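Left out: one protein chain. Kept in place: all the others.
Showing chain A:
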Amino acid sequence: MLGELATLNSLSIRFTKFKALLESPTVDLDMLRKLSWNGIPEEIRHLVWKLLMGYLPANSARRDATLARKRSEYEDYVQQTFGKGVETLDQGLYHQIHIDVQRTNPSIPLYQHPRIQQALERVLYCWAIRRPASGYVQGINDLLTPFFQVFLAASVTPNIRDVETMAVDAIPPAVLVEVEADSFWCLGKLLDGIQDNYTAAQPGIQRQITRLQELIHRIDAPLHAHLVAENVQFLQFAFRWMNCLLMREISLRRIIRMWDTYLAEGDLGFSEFHLYVCAAFLVKWSDRLREMEFQEILMFLQSLPTAGWEEKDIELLLAEAFMWQSLFHDSPNHLTQSTTQPPN
């Protein structure tokens, strides 16, 4: 009872702090980042995400105009692209997006509704034709959904859980259009920061995987040695971790909490900090993995037992990642030592 009260109390103090920050004419983004690191209250998450993504200006007087402009710009894109019917689209690209949207978050009812699926298709298609260097890559559909769900929840119900099962037909068209537009711009900003994850041969991911292996070599040598002895290549499991930012490993609602911290980490949240999260994530299973042989390891890593994870599990993971980052990030020597003896 007392514990609950204390929790409620601290939540309300946090909420008040956020409120105070957000109500100032120009939001102090550094402070906002600091505060967001430990999680953002649901009621204001949409606003904080948009500010931290740099989609909304810190100056509150300029916000409405910016939003209106961005939303109308997106509406123009949609009109230009889809106005003449889907037959006029690049059929290869459209087909790939279409089949992937159909199988996005299959366990969440919201994403099974044709209205929602069409909205996601429009965002992904409009984005893909504007980024010819990468284009649409499977998995980007996953990355769109945290934005979409947070922004939609903000407009129709303050709760990211309830929105998953809501009556989609009840969403006013004007609301959906805005959610779609905001998601489009925020997805774009996110992907611009990790673009080389998705260009030819996906060099960003290859580099991340190499670094992950070096990190594991440093922070959990026995695990690293075991994986090497069992001929397990990091590419075999970590590719997906990088390509979908762990969205295939951790439930969408937990990912949304994780992104509070990624956004709070600034420009490198989805690349640099994510790397340390992956390291902390792998090390979490170290005891079990070290008991396993090749086949078991791969099967285990393909479907990790994270279904029961709660917010506190995510927060522990983030704290561990932060610790590894503090230890290694500014100490390149920690890593160069391992490169003289390249792991595997």
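In this section, a residue touches a chain if its C-beta (ideal position, glycine included) is under 8 Å from a C-beta of that chain, and two chains touch if they have at least 3 such contacts; residues count from 1.
Basically, contacts and distances are computed from a predicted model.
Of the names listed as "Ras-domain-containing protein", "RNA polymerase II subunit A C-terminal domain phosphatase", "AP complex subunit beta" or "Glycine cleavage system H protein", the one that matches the UniProt record for the absent chain is "Ras-domain-containing protein". The residue from A:Ser36, A:Thr104, A:Ser183 or A:Thr261 that touches the chain not shown here is A:Thr104.
The omitted chain makes contact with just one of the residues A:Thr81, A:Gln117 or A:Gln233: A:Gln233. Contacts to the hidden chain, counted on chain A, fall at residues 95-96, 99-100, 103-104, 106-107, 135, 137-139, 141, 198, 200-202, 205, 229-231, 233, 235-236, 239-240, 243-244, 248, 293-296, 298-299, 302, 344.
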